[in-house]
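The structure appears below as structure tokens.
Heads up, one of the protein chains got dropped from this complex, but the rest are sitting where they should.
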Amino acid sequence: MDTTRRGFLASTVAASGVAVTQNVAHGADDHAHDHQALPSDPVLRVKSLESLLVEKGLVDPAALDAVVETYERKVGPRNGARVVARAWVDPAYKSRLLADGRSALKEFGYGGATGEDTLVVENTPRLHNLVVCTLCSCYPWPLLGLPPVWYKSAPYRSRAVIDPRGVLREFGVTLADDVEVRVWDSTAELRYLVLPERPTGSENMSEEALAALVTRDAMVGVAQVALPQKGAQL
Amino acid sequence: MDTTRRGFLASTVAASGVAVTQNVAHGADDHAHDHQALPSDPVLRVKSLESLLVEKGLVDPAALDAVVETYERKVGPRNGARVVARAWVDPAYKSRLLADGRSALKEFGYGGATGEDTLVVENTPRLHNLVVCTLCSCYPWPLLGLPPVWYKSAPYRSRAVIDPRGVLREFGVTLADDVEVRVWDSTAELRYLVLPERPTGSENMSEEALAALVTRDAMVGVAQVALPQKGAQL
Amino acid sequence: MNGVHDMGGQQGMGPIQYEKNEPVFHAPWEGRVYAFNRTLGAWRKWNLDASRHGVELLPPADYFRMSYYERWLTRLINISISTGLLTREEVESGKPAPGTAKATPPITIANVEAAAIIRASARRPDAVVARFAVGQKVRARNMNPVGHTRLPRYARAKSGVIDRDHGVFLFPDTTAHFLGEKPQHVYSVRFSARELWGEEAKPQDGIYLDLFDDYLEPA
Partner (left out) sequence: MNGVHDMGGQQGMGPIQYEKNEPVFHAPWEGRVYAFNRTLGAWRKWNLDASRHGVELLPPADYFRMSYYERWLTRLINISISTGLLTREEVESGKPAPGTAKATPPITIANVEAAAIIRASARRPDAVVARFAVGQKVRARNMNPVGHTRLPRYARAKSGVIDRDHGVFLFPDTTAHFLGEKPQHVYSVRFSARELWGEEAKPQDGIYLDLFDDYLEPA
């Protein structure tokens, strides 16, 4: 437990520039590696922090529960999927959505945290859009919920801008050489949602049935929307 | 021991691109961190590797001893210091050294490993030279021995090219605003040695006494050469 | 800050690790860390940009070793200590400093929806004049601030075209360091893939960045 706390504080201290964890000259006994110890059990650390925050009156545990509950049960890719399906069946809505995402999304009641300035970009047979945040992990929370680990990871963030076609191939999407790829790097407080192509053969489907086809990945731009019988989606 | 080996191999495998250590999706029990374990005791690992290499007849332990002995006892900054002192007292040698470092260094018998193409760059009151290798840790071994940890470390390698004056300040060297700074990034098989300024007041000193003043740091360009009475050197 | 967080264009990070049916949080503690971050901001000791910068300040070895929510946890503790919301001793012991009066949380179950889940916008109503117009050719400045910035290294000194004017937003470079909001226009700037990455990129491909007025100069 003592080691735990020390390792934990070492990392805290390092972040404020007091210590560095790299290439520090180390003695022959090599014990200097201690400070690189894994941040031990986060479960215990978070429990201890929460009890401190509650005891100091800095947070209301019920409010914490509500935040977790919101993203675990209420806000997720189904939000974005409803918008996409509506745009597919309602050309007037689609025009509003592409021209002024903010207002069109408000028609669904979507907005708020990081969503108030969402831009919707449309895929066509000639144009493919891909969304990334190279600097951190910005993502349209109100429309897609919290991002998956791969979206937040170094491999995706690093390569999406320099090798979008290679990234797409890794996701199983192969683009023709003459398609235009547009990568949207979310460097400010704008968020991006891809309006995928409506799959051929879906002409007779209802808005609800269409919404069920639309995946999170398609709205990030790393997948296309397929009809169910055409094979399993990622 | 078993954990040791596993952690060790994980790292080996990762380097060949089979696994990644970062942001790997992890289960609720958080055990996936195992593969990030510190490469445990290098002493044991190196011992095991050496015994394997010897048993296979791939290395001669006596030759290993000789390599270690060479850099621990024979080759080091005293080599470079002798060259610098000679250049200070012998203008003809200095001319040869700056014009064709390779030949001039051969007069001392210095050459070989990474030293066959060493360039000597001269500090003056108007010009300060600083040597770095941003991509790895290239260094003039035959003249200075093996580099110190700080030279091989991220803080030095990253900042020497973008903020050489700040780096120099950290080493206690403050340059006038109108001095020209030249940073030599050792990106190919050329190596660099800084010929520091001869300290004022050293006019009557012998070549040997001068050589004793010249530090490793001064020949990398992060220090100036001072007379002993002017205070302790780094 | 030219840090390891500025990942655009890096290689050698390994394959993308896709997890099927990924849960929102992989463990309850991740949810708590997320919720701390979303609610503690209401104390107004810091702002979103300062908080982002907190992750950037992690030593590279930690940045790469930690999972996403470990980074969030660490930056939260760091910024709580540096802004005085918590003391190091409190974090270490898990107990409030002796004699601390209990505060009242600004965010409770009653107002959490409005106060935390709907976050304040970074858009500003200020009537700031735009320095650039849609269609104009611009160059991202070759700037290397040691503090927070949202101009990635890969776009610096590169030329692009203003594609859209998003309007006026607070400026992260100053906001993150509590030096004022300096509201200014943000533009979507299109850079051709070839301008950024050379001749091997497809000529028709483009990368769009949302860049602040202060990041740009006429090309």
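By written order: A, B and C. Residues from 1 in each chain.
As a convention for this text, a contact is a pair of C-beta atoms (placed from the backbone, for glycine too) under 8 Å apart; a residue touches a chain by one contact, two chains touch by 3 or more.
Only a predicted model underlies this, so the values are computations on that prediction, with no experimental measurement involved.
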Query raised in the report: Hey, which of B:72, B:90, B:107 or B:208 is the one touching the hidden chain?
Result: B:72
Query raised in the report: Touching the left-out chain: which of B:149, B:209 or B:227?
Result: B:149
Requested in this report: Tell me where the left-out chain touches chain B, residue by residue.
Outcome: 5, 9, 11-12, 14-17, 20-22, 36, 38-39, 42-43, 45-53, 55-60, 62-68, 70-72, 76, 111-114, 116-117, 134-137, 145-146, 148-150, 152-162, 164-165, 167, 170-171, 177-178, 180-190, 234
Query - Interface residues of chain C (partner: the chain not displayed) - result: 1-4, 9-14, 56-57, 59-61, 64-65, 141-144, 146, 153, 157-158, 197-200
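We adopt the following convention: only the chains that are shown with their structure count from here on.
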Report task. Could you find the chain whose CA centre sits the greatest distance from that of chain C? Result -> B
Query raised in the report: Measuring from the mean C-alpha position of chain A to the mean C-alpha position of chain C, what distance in angstrom results?
Result: 14
Requested in this report: With chain centres taken as the means of their Cα atoms, state the distance from chain B to chain C in Å.
Outcome: 37
**Report entry** Per-residue overlap in chain A, given as positions that touch at least 2 other chains
**Finding:** 20, 22, 36, 38, 42-43, 149-150, 152-155
Query - In chain C, residues with contacts to at least two other chains - result: 13-15, 17, 19, 22, 26-27, 60, 64-65, 68
